[in-house]
Structure formats: C-alpha cells, structure tokens
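The excerpt is restricted to a subset of chains, each kept in its original location.
Lettered A and B in written order, each chain numbered from 1.
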Amino acid sequence: MKINFEHSTKLRVRYGETDQMGYCYYGNYAQYFEVGRVEAMRELGMTYKSLEERGIMLPVLHFEVYYKAPAIYDDELTITTKISELEGTRLSFDYTIVNENDKLISTAKTTLVFVNKDSMRPTPPPNDFINLISQHEIE
Amino acid sequence: MKINFEHSTKLRVRYGETDQMGYCYYGNYAQYFEVGRVEAMRELGMTYKSLEERGIMLPVLHFEVYYKAPAIYDDELTITTKISELEGTRLSFDYTIVNENDKLISTAKTTLVFVNKDSMRPTPPPNDFINLISQHEIE
C-alpha cells in the first residue's frame, strides 16, 4: 500500500557529531533519520516505543542516503519524513534534510521490517497500526 | 577505471554500539565501513590521514547498506572492503561484513569524492594515488 504521511521535525547538529572536516559525520545521519521516523510515528498516533512494549520491533533492512551538501556544527536542520509504503511486513520511509537557509543537505530512504520479539521472525503490523496508516493511503 | 583491491580487517562490536533490541545499532555500521576503507587504503599504500595532510578530503556522497542479519555485542566481525572504481573525482568502495560463524551480516557500498580543502571543490586524485590504484585496475 502506497502511503503519504509526512511530518517535519527539527534538531541541531551537536559538536560531538562533527568530524575534523568540520562537517556532520556521515554516520550520524542515521540517528537523524531515526529521530525523523520516531517523530513521524508519534504524529501518526502510534509511538515506536508503544510498539516495542507490545513485543514488536522494527529493525532496519535497507538504508540509502545521498549527501548533497554538508551540515555543520550548530545548524538547525529540518528533517521531513514521509511514511511512503507498507508492503506485507515491510514499512518504508523517505527523508529530506534541509538547513536554515532551506539548502538541501540530504535525501534518504529506509525499509524496516516488523519483527516479533519472541520468535524473532517477521510479523504483520498490528491492526491498529494498519488502521492508522490506511487513512493516509494513496491510490 | 574498474578496480579490484580487497582488504579485510576485524573489529569487535562494542557494548555502546548495541541498542535495546540487543543488536548493533544500524547507524553504527557507517563507522565500521569507514574503518574498512581506512585500513584498505593503508594496505594499498596511502593512508587517508596522509591525504588530508596534503589538503585533500574525501567526504561521502552516497552510502547504501543492506542489513542481512544482526550483529550482536562482542561479535568479532570481519569487514572486507573492495576499492571498486575510480571515475573522475569519485572513488567507490564495496563492503561485506561477516561474523565469526561466517554468517553474512551486511553488504554496503559508498561513493566518496576527492575535495580540495581550500577551494572545497572536487579535485582529481593525486598522481601517486592514481599510480597505486592503477596497479589493481581490471579491464
């Protein structure tokens, strides 16, 4: 199912996230995208935390990121996260990051899989999650 | 130019690199691949550090990673890094990570760009680097 649920959140590049090039280290973006999807799910109406409390985990299967321009220390970044697809047990997110001057810093996508904590096997998303996400289905 | 220079290095998953799923956090792999390419370049004969000292940086433009199986705390991982292509100012690396049981944990690729530290513009790689890498060119 194709979905179009978008949410934006802001965060500031921390000093410890820079590297000696003076840029935000490329490895730290994974945390930024995680913040983006966690806040998108909170806005959707189901926190990632509550999923885990019900025995469902969402590990990442695939992550692809383009670095368009450097983010630098103390930049306030806007992460826009789109929940874009639910296909069986897999949930996909698309992201863009812009800085305060609306310059494009990065685009990315991740695919996660619903996993049962006990069996450690893929599992369909819970019905209430499907209900929430279906409200944002696009044909 | 297509290249086939391969090098393997080992590292252990640190406690601080796990997350509450009990897995190595997906965002920490970027550092593992960086360790892989740094050690591959050292083996090739030119450290990344020496490039920076000559005013050349190598920021990452593109990073794609597949998570095949979880890495867990204290696992000793083997990262195999292949320098796979030099195309103008861009250098590409392919990676695989396996654990002690030779189970495939992850595959990934990154594309980096040679940048002049002063102009902050893409720049051709230095001749001695091209000489080194050309010895591993495949037709």
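Throughout what follows, contacts are C-beta pairs under 8 Å (C-beta built on N, C-alpha and C of every residue); 3 or more make two chains touch, one makes a residue touch a chain.
Everything quoted here is computed from the prediction, not taken from an experiment.
K.L.:
Give the total number of copies in the whole complex, keeping in mind that only 2 of the identical chains are shown in place.
P.N.:
Per the structure file, the complete homomer consists of 4 copies.
Basically, only the chains that are shown with their structure count from here on.
K.L.:
When the centre of a chain is set as the mean of its C-alpha atoms, what distance in Å lies between chain A and chain B?
P.N.:
Inter-chain centre distance comes to 24 Å.
K.L.:
Enumerate the contact residues on chain A facing chain B in the complex.
P.N.:
Listed in rising order, the residues of chain A that touch chain B are 20-21, 23, 25-31, 34, 52, 57, 59-67, 70.
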